[in-house]
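The structure that follows is given in the form of structure tokens.
Only a single protein chain was left out; the remaining protein chains are all shown in position.
Per-chain residue numbering starts at 1, and chain names A, B, C and D are given in the order in which the chains are listed.
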Amino acid sequence: ALLLSTGCAQQEGQSSQNSFVYGTTGYGVDMSDAGLNPHKDYSGWSCVRYGVGETLFKFNEQMQPEPWLATEFKYLDDKTCQITLRDGVKFSSGRALDAQAVKDCLEQLIAIHDRAPHDLNIESIDADKNILTIHTKEPNPSLINYLCDPYGAIVDVSAYDKADDQVAGTGPYIAKSVSDTEISLEPNPDYWGEKAKVGNVIVSSFTDGDALTAALQTGEIQGTYGLPYASYALFNDTNKYATNSTNTSRVFFGQVNCNSEIIKDDAVRTALALGIDKEGFVNTLLNGHGAVATGPFPENFDFGKNKVKAESYDPEKAKKILEDAGWVDSDGDGIRDKDGKKLVIRWLTYPGRMELPLLAESAQYSLKQIGIEVEVNSTSNHSEIRKDKGAWDVYVSAIVAAPTGDPQYFFTTSCLKDSAKNFGDYSNPELEKLAKQLSTEFDPQKRSELAIKMQQIILDDHAYFFASHLNMGIVTDSHVSGLNPHPSDYYEISSDLTVKE
Amino acid sequence: MSVLKNTSPKLIVFSAAVIILLIVAALAPLIVPHDPYAQDLSQALLNPNSAHLLGTDRFGRDIFARVLMGAQTSIYSTLVLVFFTSVIGIFVGVAAAWFGGIIDSLLMRTSDVFLAFPALIFAIAVAAVLGGGIQNAILALVAISWPKYARIARSLSLEQKGELYISAAKVGGASDFQIIFIEILPNIIGPLLVTSVLDIGTMMMELAALSFLGLGAQPPIAEWGSMMSDNRNLLQIAPWTVFGPGLAIFICIAIFNLFGDSLRDRIDPKRRKK
Amino acid sequence: MSSLLEYSEVSIAYSGKKTVHEVSFSIDAGECLCIVGESGSGKTTLIKAAMALLADNASMCHGSIYFKGQDMASLSPSELRKLSGSEISMIFQDSLGALTPTRTIRNQLLEMFKAHGLTHIDHAYAQALNLLEQLRIAHPHRVLESYPFELSGGMGQRVGIMFACILSPSLIIGDEPTSALDVLSQKEVLKFFSEHKSKQSGLLLVTHNIALAKYIADSVVVLKDGRVQEYASSIEIFTHPKSEYTKSLLAASPKLRRE
Amino acid sequence: MTPDTKTLIRVSDLSKVYKKDKELVHALKKVSLELKAQESTALVGESGSGKSTLAKIILGLERPSSGAAYCFEEELYKLSAPQARPVYKKVQAVFQNPVKSFNPRHTIAYSFKKHMQNLGYERDKITERSKEVMELCQLDPSFLKRYPHEVSIGQCQRAAIARALSTRPEILICDEATSALNVSVQAQIVKLLKELKQDCRLSLLFISHDIALVSEIAESIHVMHEGCIAESAKTQDIISHPQDDYTKALISAVL
Partner (left out) sequence: MFNYIFRRLLQIIPIVLGITFLSFTIMYFAGGNAVEILLENQGLAVSQEVLNQKIHELGLDRPFLVQYFDWLIGFFSGDLGRSYVSGNDVFAVFTSKLPATIILTLISLLLTLVISIPLGIYSALKHNKLADYIIRAATFIGNSLPNFFVALLLIFIFAISLGWLPAISSKIGSSGLSSLSLKGALLPSFTLAIAMSSKYIRQIRALILDELSKDYISGAKARGIPKASILIKDVLKNSWLMIITLLALSAGDLLGGTAIIETIFQWDGVGKLAVDAIEMRDYPIIQMYVVWMAFIYLFINLITDLSYVFIDPRVKLNMDRDDERA
């Protein structure tokens, strides 16, 4: 009891020195990451983002796995991976991190989590002191990448307190209290690395960009995640505010509906790809807070952006292609037609991501200039409508293309015959073949090459077009430093966080 | 001309204003100074200036042109909406009050159900069953807004019900229908008229609010409510993007309200000064 | 001493159309003046002008009305309010219509007491009950607890009389105060008015009931089409009517033929 | 029984109780009376004795608590509007408060028009008939253009009489229908009613306090007192030889 009370006093002393309130649109029930238990929905994101939990490996800026709680790994064979854990790490519950603890945690993860069992494909786990051996059911080249996913945060499962949703992690911070709208953090005195410097961190959930803006302006919060693009201009004064941003693999892209007659026309698909002003979209409509995309992956990936080629904005060329294909404006209404059929594209999107309606409206105009009429249907009911293959021609959405830093994810979810998100029923036998290869290829270099080939196929088929990548920005009070966004969007609060007096 | 003689000058002025508003709205496509749909990203978010009276939006479109163009969608759809909502609601309310008994209970409990039923669920249902579009948005809003009028009309009618002139009408062989429309209605129309012109503004915003369900105006159609909410993030950076349509709504509401007031004064014989 | 109430050349117009033409008369304390005349001749208009109760579209375009020597038009609204009810009071032709429909008589009575700063409210209330009883109301308690719509026409009229008299004003203006009353009640009302007169208070009554006018009036104004046809003492009018109209009025008065 | 002496209104054992808080107000206690064709009968009596209530029940505007009131063999208060309409063609009423019986938002002409239309009066003759009845009731037809609050109460009362007569009913129920009229106009109205009775076979139920007036127009009188009929008899009998104490007091009080 004595120990405890002195501990408290000390922390109070610290917290009065410096504290930090962090407003984020990334935390909350509607993001399904409320709470810190990594085994529940997306709560692992919160666990890792706010410095409570850590994964075995972590991504670097190039989205390649690096050691974190684990120091190294090696594949014993296609289906067996041996991981060596870091020494001297303790959970905040007091238990030491050893292979058994990790095994307990991962086993619970695959028992109750919805995505992990499928991703990790684990058959069994062996624990021996600090050596963890994972057997997968099938060869899983992206196992290590998946272990970087926040659901892989390692917590002491024996110490999980369901009542107040307290987890015992290994991170630099410990949660004092957790609710659906707020997390209150204090430093972890036993942290294995550099100790946290801010005595009291509050992560507060915001659901409205304007509220976030106002709160930063009034100083009620000192840092923001998810500020609306328009608001960045208010925080240009570098004496008072600091802005840090990075590209993520969240991509705004369209997929065509291969069941649609008009879309089956290659010229139309090509014209679509040529008729979207990506530069204008990124530079003006997103205020430069994005990056023009070519393929699904941004520049910082080995197999990203410049490795593939796609049409860039060229209305004249688009007009010519359409003309050559017989699409001409015969009745002078500005819309091309062919065989009595007007060139009308039904563009399905949703307003949940504020960038999407902007993209739709911008494309609507630029396509109109080349004689394509775009009927936009921006509705929160999009997931129902897209099931009706006769109701749309282009579906434009946002997706995290490489949450694990690995290219396979995008193709398996969106481009293959049996992909869950291949709403337009696109298929290309060549792509299917390459995808099979990719799923068993372990060599990163070769995986990159495969990924580039596959991207090029879908781009050449004009089955997909990629407009831009999201730029993640964190704006803080200028007294705050060490809070930088990461391309993976997984890491925010760490022991680097400092608040100057 | 003889009609005008009995009409107060105010009513003439305000009805003229309403008519002008409606004409401007109808002719908007012909009188816009710029193409309201023409985007020019290099001209985005310009301050109001001589070329762009109300500045430009983030697509570089002229806001004044869009406000003019938006008049069409906003005013006509709101008027249709308010008209149907109030007519249905008033009829139900007066009928409930007049018939009383089971009919009253039935009508009022039905209106309770519609009142209690979350509007959004209804809108989703309409969107799902009938699809998007402004007509369906109007339908959804009519379906959920009439109970308000029903309750107001009912409470006003209850006061009138015991009046002797109703008895006289009954003895004069008036049917229930006539009592409702010819006897009671003129006596309660004042406050109801006020309610419905007030609703013009509210309904404009509600129409805009439904656009995220795909109900209502879809891009690039200009519509005041959506213009305001779409540009809401820009309030501090480019306030004109919000103030432009806001001003339009204000003018529109002021005109309709003043018109409503003078109409109300005109309907009430005791307020009419010859 | 000047008279209690004096009308001097009063003209009143509705929406610019002159309806009452230069009417003059006066009432002294302890006197009763009756206005008789054609229905629609402007009687109600005339007396409403005294208490500034004319409709929105009416205006007094000429002349003045003096109460105890004071020009009523010069009074501020609050001065007028203090006079109303306690110094001059009015019995309306439609007594029930002059009561707030949503409040009980009692409630409105008490409000009136308070408005005039009465200290002995219980006493005044008891007096009101008494008065109603005197006017042949069988259940005065019930009547006071009633809402206006629960009363019969005659009850309403007597409640109106009670309101007008309860503060013993020096002038009571009555607009056909007995039109809805049965003869027995009428008698009581007349008795009560006579008592009132004997206390040196004035009465200005509008009536169609010639018998009533004969009984109580000291002087009579005969009005037709907004003009005074004849203004004289009661005896003179009823015995030697001068104008043709007065004569026709007297002749038309129904009489009970007992066999 | 010849058709001429058909009973038009028959009230039997009619009672009406109003609830006032916990108290019961017995407005009518077992009242019975009849009105025969081409007859006129008067209701006189204490104010508050239930005369208006009785009239309202006969007209179907209130429900009796017990007993029944038939008007042309129909209990009006039980009928729906379309069912009652044919009866209202034959029975009309003038209410005690004439101003309130006009819709304040309509001109008098409009109220006339609706009234006549509903009761099946030929449409193209409505304007003409309106003017005619107005004149019959000593009113200038120009008053038709006015709103009820723009006319004097006496004028409004005459308009109410005119409206009731406009459709040539067989029965007219007058609730203090001449109380606001000056004697000369009143005399003319009475004359009019008498003529109609003679020429158009109008029957009257005449509620009034003016016994002198009643004696001129009614053949029989019912004297009401505290919700009961104290005495019913031929007019001259009542005036000359009142039996009931209350009636005696009433007759002797006439000025």
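In the analysis below, contacts are C-beta pairs under 8 Å (C-beta built on N, C-alpha and C of every residue); 3 or more make two chains touch, one makes a residue touch a chain.
Everything numeric in this text was worked out from a predicted model, so none of it was measured.
**Student:** For the full complex, which residue in A:Asp87, A:Asp126, A:Glu194 or A:Glu220 touches the chain that was left out?
**Tutor:** With A:Asp87, A:Asp126, A:Glu194 or A:Glu220 as choices, the missing chain is touched by A:Glu220.
**Student:** Looking at the whole complex, which of C:Thr100, C:Ser168 or C:Ser233 touches the chain that is not displayed?
**Tutor:** From the options C:Thr100, C:Ser168 or C:Ser233, the contact with the absent chain belongs to C:Thr100.
**Student:** I'm checking contacts with the chain that's been left out. Which of B:Leu68, B:Ile90, B:Leu156 or B:Ala238 qualifies?
**Tutor:** Touches the omitted chain: B:Leu156.
**Student:** Can you list, in ascending order, the chain A residues touching the missing chain?
**Tutor:** Output for chain A: 21, 29-34, 40-42, 114-115, 118, 177, 179-182, 184, 202, 204, 206-208, 210-211, 214-215, 217-218, 220-221, 250, 352-353, 380-381, 383-384, 387, 398-400, 403, 409, 412-414, 418-421.
**Student:** What residue numbers in chain C mark contact with the hidden partner chain?
**Tutor:** 48, 51-53, 56, 77-78, 81-86, 89-90, 92, 94, 97-103, 108, 111-112, 115-116, 147, 149-150, 163
**Student:** Provide the residue numbers of chain B that touch the chain removed from this figure.
**Tutor:** Residue positions of chain B that touch the missing chain: 10, 100-101, 104-105, 108-109, 112-113, 115-118, 120-122, 124-125, 127-129, 148, 151-152, 154-156, 158-159, 161-162, 190-191, 193-195, 198, 201-202, 205, 208, 225, 228-229, 232, 235-236, 242, 246, 249-250, 252-254, 257-258, 261, 264-265, 268, 270-271.
Definition applied: only the chains that are shown with their structure count from here on.
**Student:** Nearest chain to the global Cα centroid?
**Tutor:** B
**Student:** Counting only Cα atoms for the centres, state how far chain B is from chain D in Å.
**Tutor:** 48
**Student:** Taking each chain's centre as its mean C-alpha position, how far apart are chain A and chain D in Å?
**Tutor:** Here the centre of chain D sits 87 Å away from the centre of chain A.
**Student:** If you look at chain A, which of its residues touch at least two other chains?
**Tutor:** none
**Student:** Mark out which residues of chain D touch at least two other chains, giving numbers and ranges.
**Tutor:** 97, 100, 149-150
**Student:** Help me check something: in the complex, which residues belonging to chain C touch chain D?
**Tutor:** Residues of chain C touching chain D: 14, 36-40, 42-45, 55, 93-94, 96-97, 136-138, 142, 145-146, 150-155, 157-158, 176, 179-187, 208, 210-212, 214-215, 248-249, 252-259.
**Student:** Mind listing the chain B positions that touch chain D in their complex?
**Tutor:** That would be residues 163-165, 167-176, 178-179, 182-183, 186-187, 267-270 of chain B.
**Student:** Can you list the chain A residues touching chain B in their complex?
**Tutor:** Touch residues, chain A against chain B: 209-210, 213, 228-231, 233-234, 277, 280, 283-285, 351, 354, 357-358, 360-362, 364-366, 375-381, 384.
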